[in-house]
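Of the protein chains in this complex, all but one are displayed in their positions.
Coming up: subunit A.
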Amino acid sequence: MDQAEAVEKIVTALKKKSKTKSKFYFNDLAKILDLKPRPAKKFINQMVTDEILEYWSSGSTSMYGLKGMGKQSHGEGED
């Protein structure tokens, strides 16, 4: 798998779920790529660097989301 293919898989899968969910655990992304965590991490790191994905953190847990997705205004019907 190359980076472009990984991006395609992640973006498609995350957009499909975007109505119900905007933040994903690392393991969810690794499953989408069908890779073990370490090789998946290389692709995912690059997607963060390329600003396709962004980190979300509660302080204790980290998650990933498509950049700009999942604002609270959307959840409260203010779009």
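Throughout what follows, a residue touches a chain if its C-beta (ideal position, glycine included) is under 8 Å from a C-beta of that chain, and two chains touch if they have at least 3 such contacts; residues count from 1.
What we mean here is this: contacts and distances are computed from a predicted model.
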item: The complex's invisible chain, by UniProt name, from "ABC transporter permease", "Urea transport system ATP-binding protein", "Dissimilatory-type sulfite reductase subunit alpha" or "Molybdopterin synthase catalytic subunit"; value: "Dissimilatory-type sulfite reductase subunit alpha"
item: Hidden partner interface residues of subunit A, rising order; value: 25-27, 36-38, 40-41, 44-45, 48-49, 54-62, 65
